[in-house]
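First the structure, then my questions, so here it is.
Only one protein chain is missing; all other protein chains are in place.
After this line comes chain A, so read on.
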Amino acid sequence: MAVKGYKAAARRALEQQPEVREAVTRATLHFDQNRERAFGEVEAEAWRDWAAATKRHTLSRLDGYLLEAEQRLSARGAEVHWAEDAEDAQRILRELVGRYGVRRVVKGKSMLSEELEVNGLLERLGVEVFETDLGEYIIQLAGEPPSHIVGPAIHKGLEEIRALFREKLGTPPDASPEELAAAARRVLREAFLTAGMGISGANFVVAETGTVVLVENEGNIRLTTSAPKVHVALVGIEKLLPRACDLEVFLQLLARAATGQKIGTFVSLINGPRRPDEPDGPEHLHVVFVDNGRTSVLADREMHEALSCIRCGACLNACPVYRQTGGHAYGQVYSGPIGIVLTPGLKDPALADELGYACSLCTACADVCPVRIPLPKQILAWRVRSAGRAPATERAAFRSYAALMTRPRFYKLSGKLLRLAAPLTGAPWLPVLGAWAAGHGALEPSPKSFREIWEEEFEGA
């Protein structure tokens, strides 16, 4: 994906797709209000402190917890794999597809699989892929990436989905949301019964018990992980929790932060492949622990807390910038505040040069993050790193600005000049303010500066 692009993409989204702004604003405000209510029902601040501390602790001993999880999983008959990067993960998947002769895959919603570009790989291997989360299925039909961590299709209005389903699935032009869901279900039911492999992500993995934990609202992940003969769980190495009892709070925090629910409708705790006396479940369970840049984030003094993220999407919902454009403008798998922080760390620091400024530093995200990631501080830290690479004009502007502001006499003089020049130029007082002023018509300076008023009115008074 392009290093540059947020600016242009955001402008395009605003100019050409005003309906996105409307759909996203409505959906995120709704989510955000639900979160606020659900946080209000519990001792949210204490939970957040505890969750943040638990995550911090886990990350500080991640290697130990990963080995513990591997041991438990293996003991129950799961096969554990380690992938250093996307290529590595793709190699493992390719091998598994070949090993089991898979022609069809059903997938539960997984941001990590987006990161690893799993669908593209499977298609190249001639394997049919079905996204089974309804939102994810919609954007798969539309040929788009997800635009939100939790609600992949929240940027789409009902009309657009109707038209899409009509074209792809032959539903009537005035189909109700229920009819649309039913049409998708008919296709997916067939897929569940015939797929040779189910691929999921993981919300958490418990080290103590080697349990893969999946949270959802539709029941599709449950089918994805139990109907096909083979289940592959793709797990970011940061998803570890030390003990099973930690789930009590994390499951509630996740659901409350994401959608305002007390807990997800379906919570699956997977401990291994089907045992001889069990009626269902896959014959083979593969857990792929994926790094893909995470260890370098972990090693970054200013950014490591970002790995505490439980992908609840609350920071996206609270973000007034995200609301205007939706997630596609960011041009990356992860959008919104957490996307700005994670993407340059996972992929390429230079990505921060544009993404880092897709934020007004309003700090609304910090208020809602259930694990207290200091998102605004981290976004700013990326800016500090980017500033050295900023265009020469920008650096020069800030240098002369600082020079002006540390010389009171010149500062005073420049204020005078501003007032003199205003009628002539429309007064972009600072070079950096010029572009801003353009969106407002002329910025008019006060007829007298405060300094002048002070001298006339207050001095000696």
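Simple rule for what comes next: a contact is a pair of C-beta atoms (placed from the backbone, for glycine too) under 8 Å apart; a residue touches a chain by one contact, two chains touch by 3 or more; residues count from 1.
Throughout what follows, contacts and distances are computed from a predicted model.
Asker: What name does the UniProt record list for the absent chain among "Carbohydrate ABC transporter membrane protein 2 (CUT1 family)", "Iron-sulfur protein", "Caa(3)-type oxidase, subunit 1" or "Cytochrome c"?
Answerer: "Iron-sulfur protein"
Asker: Among A:Ala44, A:Ala78 or A:Leu418, which one touches the chain that has been omitted from the display?
Answerer: Once the missing chain is taken into account, the touching residue is A:Leu418.
Asker: May I ask you to list the residues on chain A that touch the chain which is not drawn?
Answerer: Against the left-out chain, chain A lists 6-7, 10-11, 14-15, 21, 25, 320-321, 323-325, 356-364, 366-367, 380, 382-387, 390, 394-395, 398-399, 401-402, 404-406, 408, 411, 415, 418, 429-430, 432-441, 443-454, 457-458, 461.
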